[in-house]
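Pasting a structure here, questions to come.
Note that one protein chain of the assembly has been removed; the remaining protein chains are unaltered in position.
Coming up: chain A.
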Amino acid sequence: MSGGTELTRLSAAALADKLTAKEVSSVEVTQAHLDRIADVDHAIHAFLQVSGDAALAAAADVDARRAAGEELHALAGVPIAVKDVVVTKGLETTAGSKILKGWIPPYDATLVERLKAAGLPILGKTNMDEFAMGSSTEHSAYGNTHNPWDLDRIPGGSGGGSAAAVAAYEAPLAIGTDTGGSIRQPAAVTGTVGVKPTYGGVSRYGLIALASSLDQAGPVTRTVLDSALLHELIGGHDPRDSTSIDEPLPALVAAARQGANGDLSGVRVGVIRELQGEGYQPGVLARFEESLELLRGAGAEIVEVSCPHFTYALAAYYLILPAEASSNLAKFDGMRFGLRVVPEDNPTAERVMSATRGQGFGDEVKRRIILGTYALSAGYYDAYYGSAQKVRTLIQRDFTAAFETADVLVSPTAPTTAFKLGEKLDDPLAMYLNDVATIPANLAGVPGLSLPSGLSDDGLPVGFQVLAPAKADDRLYRVGAALEALLENEWGGPLLLKAPELATELEAGK
């Protein structure tokens, strides 16, 4: 194993320590990851764009600042991958859609500004389902991303690119976005860690909106501590996002460090009755039960809670999301940016818009735009969008009640392990069902974390989900880090060590 390969296996926290100690430079770390991308991304296809030159320039800048004795952010010099739904100034941003092919944003998302200000070189943009609509990344207009555990399987979605990049050691850190599970479900099926912060906890300014009231950006990493470090960096109030919470973040890194000592005495862990049983793989449930035992052993009190309205969450979600998306995606019309398709005869503005949207959007996007347009139509609004909002209120109440008896709630992150590419592509409802356990958090705005809890009978990773009350994201990190420490103690190291080694470009060429 070369020195560069060793660097890519380190956690972000470990890399940060080495950078701070000047044992390694950011240019070396960044180059190691660019080399890894060059080696394995032909097989994974996690990246839509690799911005090597810009990343190395940013790395050199951070090295110079460190050499000059400047005080730097803890993660300064640690490279990162960014989901392509986040706008990056000067770097093509497509949201996985043909309609934005070639679009170079003139501005940075707030979270990207924060990454740049803290000196994190941006390696590139990661693949995703078009406009974040999907659970497999198969709806990307730019081809599938492959699960590093089994290249014939999906990496989850919509943020399959970010999760796969981190799982394949192409990046130590990545940014994801989670509207109904797009950070947590890919984390679960790739054996990585993903966090959806409290709604309003991370600025949405510069996130290409899918469903404004549900979208939230968050960390995609290999360890719970790394997520906490990244979350603290990108989180916090932003006056450019009206829904941003104007309060300081809780101490997330401290909570993760506290949790890592493995003591959960006095912590009440609520098991959600409705998020297990039918539809969940036996292996998924078995790993879940084992994790509960570990938590119990660490001193946590395990209680069962009922959230009766979660049964309606999926239905409500698939009305609210398409409704908001149908309006959010109206701006893609070929008039101001992105693709423009001009029909040959009589190219009026209306016909250009129609042709552009017809050719620029994929089937899943069209499906949801049609659904949402219908749900908002006069005469149907109350029955669909109105009712869905009522369900949303009931789900919020379920959470409030549950958090009276438990400090955190837990469930399997996804009902199954990674399915095969193509397996559910023709069955949208089966695909939608994959998010059944992650969606309630988005509807209620509460934070959620997924961490690996072992391998199912099929040898594929299983995710364990922790949910906390709004603005109590620190609880995710305490419980998550504790469980991670207990599990890794059992496994003798991170779960990803059990993943097959990927053939490198060199080997592939043999």
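FYI, contacts are C-beta pairs under 8 Å (C-beta built on N, C-alpha and C of every residue); 3 or more make two chains touch, one makes a residue touch a chain; residues count from 1.
As a convention for this text, contacts and distances are computed from a predicted model.
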| item | value |
| --- | --- |
| Missing subunit (named according to UniProt) among the choices "Aspartyl/glutamyl-tRNA(Asn/Gln) amidotransferase subunit B", "Membrane protein", "Trehalose transport system permease protein SugB" or "ABC transporter substrate-binding protein" | "Aspartyl/glutamyl-tRNA(Asn/Gln) amidotransferase subunit B" |
| Option from A:Gly102, A:Pro239, A:Gly358 or A:Gly459 whose C-beta touches the chain left out | A:Pro239 |
| Contact with the hidden chain (one of A:Ala21, A:Ala68 or A:Ala378) | A:Ala378 |
| Hidden partner chain, residues of chain A it touches | 86-87, 93, 95, 100, 103, 105-107, 109, 204-209, 211-213, 239-243, 323-324, 326-327, 330-333, 335-337, 349-350, 353, 373, 376-378, 381, 385 |
